[in-house]
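Report on one structure; see the data block that follows.
Yeah, one chain of the complex is gone here, protein chain that is, but the others are all in their spots.
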Amino acid sequence: MTQLTPVLSAHWDEKDSFTIAGYKRHGGYDAAAKALKMEPDAVIQLVKDSGLRGRGGAGFPTGMKWGFIPQGDNKDHYLVVNADESEPGTCKDMPLLLANPHVLIEGCIIASYAIRAKYAFIYIRGEVTHVVRRVQQAIDDAYAAGHLGKNIFGSGVDLELVLHVGAGAYICGEETALLDSLEGFRGQPRLRPPFPAIAGLYARPTVVNNVESIASVPAIIAHGAEWFSSMGTEKSKGMTLYSLSGHVTNPGQFEAPLGITLRELLEISGGVRAGHQLKFWTPGGSSTPIFTSAHLDTPLDYEGVSAAGSMLGTKALQIFDETTCIVRAVLRWTEFYKHESCGKCTPCREGTWWLVQILRDLESGKGSEADLEKLLDLCDNIMGRSFCALGDGATSPITSSINYFREEYIAHLTHGGCPLDPHAATVFASAKAGV
Amino acid sequence: MAFTDKDLQVMDSIINRYPRKRSAIMPLLHYAQSRDGFITSDGIETIAKKLDLETAEVSAVATFYTQYKRKPVGEYHVGVCTNTLCAVMGGDEIFAGLKDHLGIENDGVTADGKVSLEHIECNAACDFAPVVMANWEFYDNQTVQSAKDLVDSMRAGKPKAPTRGPDVLQNWKETSAVLAGINDGHANEGVQAGAPTLLGLNISKKGARG
Partner (left out) sequence: MSNEVVDMITVVIDGFEVSVPKGTLVIRAAEKLGIQIPRFCDHPLLDPVGACRQCLVDIEINGRAFPKPQASCTIPVEPGMIVKTQLTSAVAKKAQEGVMEMLLINHPLDCPVCDKGGECPLQNQAMSNGQSDSRFEGTKRTFEKPIHISSQVLLDRERCVLCARCTRFSEQIASDPFITLNERGALQQVGIYEKQPFESYFSGNTVQICPVGALTGASYRFRARPFDLVSTPSACEHCASGCSLRTDVRRGKTLRRLAGDDAEVNEEWNCDKGRWAFKYVTAADRLTHPMVRNASGELQEASWPEAIAAAAAGLQKTSAAVLVGGRASVEDAYGYSKFARVTLGTNNIDFRSRISTAEERDFIASTVVRAKTTYRDIDRADSVLLVGFEPEEESPIVFLRIHKQVRKRALKVTAIASKLSIGNEKLSANFVCVAPGSEATALPSVALTAQSVILVGERACESAGLLSAIAALAEKTGAKLAWIPRRAGERGAIAAGAIGNLLPGGRPVADASARVDVAAAWGVTSIPSSLGLSSDEIIAAVNKGTIGALVVGGVDPLDGENHHEMLEALQKAFVVSLEIRPSAVTTLADVVLPVAAVTEKSGSFLDWEGRSRNFEAAVVDSLQRSDVRLLSMIADEMSKPISLSTVKAASKEFASLGNWDGAPSALSLTSVQTVSALQANEALLTSWRRLLDEGSLQQGEENLAGTARKPVVVISPKRAASIGVTDGEAVRVSNSHGAIVLPVLVEAIHDDAVWLPRNSRGSHLLATFGVASGAVVTVVKD
């Protein structure tokens, strides 16, 4: 049985965990001070050696990303932290920042030093006022403590850190859309190449990393690459935050080595809500093809999930039991993609518009089985045809759900609507049942 | 109402955060919203002038992001998550209940101007589902009744405090100023984490002790 490994979350249970004093009580900012005494390239090497991979979904090796930044090019470099956490089901970065914003700031200091950036930005989604407050306060306190600004830690290194608050656009989680948004444009994805490492923010070399990735860096500096890589699996090293939500007895955050299984997490946490059975789940948010109970033992690391036909994504484990209508769930996600499509490319803009109409008909029992083939064919025309991954993501719930639950789609047609009671799926239903 | 010299100074300080001034457009829009409650033509034109942009360039940005409102919202803007997970867990019932209770539709505002309603997308609090946001503060684990009580408290002028947020719910304009990057001094209020956030940690500690 895999054990939980609280590192990032180790001190979240202390009331003042988010303050600079609370953070320093457990050695906060010591790693930054240590890193600033190393050569920047040595810091990059250490992160490479740790095997840390991006926690935002794609799993790209963090140290390698840093290594792509050209050195000695006499250009400004930038670090941009992607805190635009908006993928449905994903809820790890916001509680992390609420409970401990300083670990991100310390990570920013180390990463900026490594890539020779004198300016760093945290792009946070705008719909989380109190998290914004906490991060802003933490930045202010870090400046006051001399950890940000000129000559930080007396090292001669300068770093400005700016919190940039978004305004409601899922697409800004896509790194090039995020950069356009940060530059003051509509958040629409950019052509790649050039990649951000060569021409990112203001067309300068830029690293864009997820909150959890950067927040993992101080511990790696403090405890070493070997410590980190001793956790996890062969190609997916370290600990990470798994977020369990939905029809479970105890939803919440679980910090565990990569490779833990859903079966283990359910056992640790208390299982699917009492009296019900697992029907389907997402391994990493709504853009990752859904899994069923057949995938309970799939190792939740980059390779394991991928081999089983989905993606690790953000490790957003949304659990749905047998009371949940698959068509309703998929329609709602599809409406989300339609709402969040930036509009730049045809397949995503027009395709999601069309998909929603077909799914609405299907949910209300209109249409025919041929519509399922049309849906699949449309998905084929969107997947890999759209400008960025948002369009691809929009197809994941549809294709995977038809794969596993074609019968249920058809049942809507024969039943003349949804055969399930939506109320039965609510938390109130289970509460009333006295469970 | 024209922007005052003081407003313009605040805008300059926002612009000065960035290496290139166009980057300030989003916080400036939040700031304009904190002044006027929504994005007015005055706001657009003032920002365009400040950033040496055409007004069309500013409105192009303003209309892309859903948090920038084109018309007034309530003093307390209530968002009910109806993305799949929250919807299934009860968000749909809460949203329907609030519409009924307030007598307004999606994007509507109550006649007293106190409460506006919007169904929102996933707000990164799925382990607290169903989630309601008010002025983008977390109201976790809501029920139809708790949500009704919440909006009633708003209309009575004494809004209930957020689950994970400041001691007192700030109004819409005050909130917009926070999003413009203006520290309102409430960061240290409220819990550091909700129970689900600590679940793994607590289980781990129990295991270590046991």
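Quick notes on this structure:
We just call them A and B in the order they show up, numbering each chain from 1.
The rule we apply is simple: a residue touches a chain if its C-beta (ideal position, glycine included) is under 8 Å from a C-beta of that chain, and two chains touch if they have at least 3 such contacts.
These numbers come from a predicted model, not from an experiment.
Put simply, the missing chain touches A, B once the whole complex is considered. Screening B:F64, B:F95 or B:W136 for touch with the missing chain picks out B:F64. Of A:T2, A:N381 or A:T399, it is A:N381 that touches the chain left out of the display.
The chain not shown here is touched by just one of A:W354, A:Y404 or A:F428, and that residue is A:W354.
Residue positions on chain B in contact with the hidden chain: 41, 44-45, 53-60, 63-64, in rising order.
Contact between chain A and the absent chain runs through residues 169, 171, 186, 191, 338-347, 349-354, 357-358, 374, 377-378, 380-382, 384-387.
What we mean here is this: only the chains that are shown with their structure count from here on.
Between the CA-based centres of chain A and chain B the separation comes to 21 Å, rounded to the whole angstrom. Of all residues in chain B, those touching chain A in their complex are 17-20, 22-27, 29-30, 51, 60-61, 64-68, 79, 82-85, 87-90, 92-93, 120-130, 133, 135-138, 141, 143-144, 162, 164-166, 170, 175, 178-181, 183-184, 186-188, 190-205, 207. On the side of chain A, the complex with chain B involves touching residues 3-6, 9-10, 12-19, 76, 85-91, 93-95, 98-99, 119, 125-130, 132-134, 136-138, 140, 162-170, 181-187, 202, 242-247, 250-256, 268-269, 286, 316, 318, 320, 324, 328-329, 332-333, 336, 339-340, 342, 422-423, 425-428.
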